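Sending over a structure as structure tokens; questions will come in a sec.
Just one protein chain is left out here, and the rest sit where they should.
And now, chain A:
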Amino acid sequence: MAAHQFILNGQTVSVEAPEDLSLLWVLRDVLGVTGPKYGCGVGVCGACTSHLDGEAFRPCIHPVGGLSGREVVTIEGLGAQGLHPVQQAWVDEDVAQCGFCQPGQIMAAVALLKKNAQPTDADIDAAMSDNVCRCGTYVRIRAAIKRAALLLRSGAGGG
């Protein structure tokens, strides 16, 4: 078992874990970081979506080996002071129902807005269609992304 060192939510962490153990279980079972959820374990639902070096990725299919020195951000690491504008937009639009998919949805949306400050409906479709919401909150997710884009452009927060 090797030690793996990476940056998690701004802090360097070191964990003992087999190379091939997926990061989702390192986060949840070893480090107690439970924001990223298990929804499928095979990369098709988006419930675990987090960021790796600023890009959306799926910890459930990403082995912890090879993360050395790289930067992982989970929902817990977003908006270190107060809510990130995307989280704020999610509250304002009252997006969540059961909430289980929402950490992943929010992380996907933050990554989208980082690359594209003014996403069109088609951009949102393309970026968000790999995140399932069983409760069917898509209409509000879309509205929240548009609201967050406005908030970000007006310079509120910045997370």
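Note that in this section a contact is a pair of C-beta atoms (placed from the backbone, for glycine too) under 8 Å apart; a residue touches a chain by one contact, two chains touch by 3 or more; residues count from 1.
Keep in mind that, in the parts below, contacts and distances are computed from a predicted model.
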*Using the UniProt record as the reference, specify the protein name of the hidden chain from among "Xanthine dehydrogenase family protein molybdopterin-binding subunit", "Assimilatory nitrate reductase large subunit", "NADH-dependent phenylglyoxylate" or "Cytochrome P450".*
"Xanthine dehydrogenase family protein molybdopterin-binding subunit"
_Given A:8, A:47, A:67 or A:152, the one touching the chain that is not displayed_ = A:47
*Write the list of chain A residues that the hidden chain touches.*
1, 17-18, 21-22, 24-26, 28-30, 32, 34-42, 44-45, 47, 74-76, 78-79, 83, 87, 90-92, 94-103, 106, 121, 124-126, 128-142
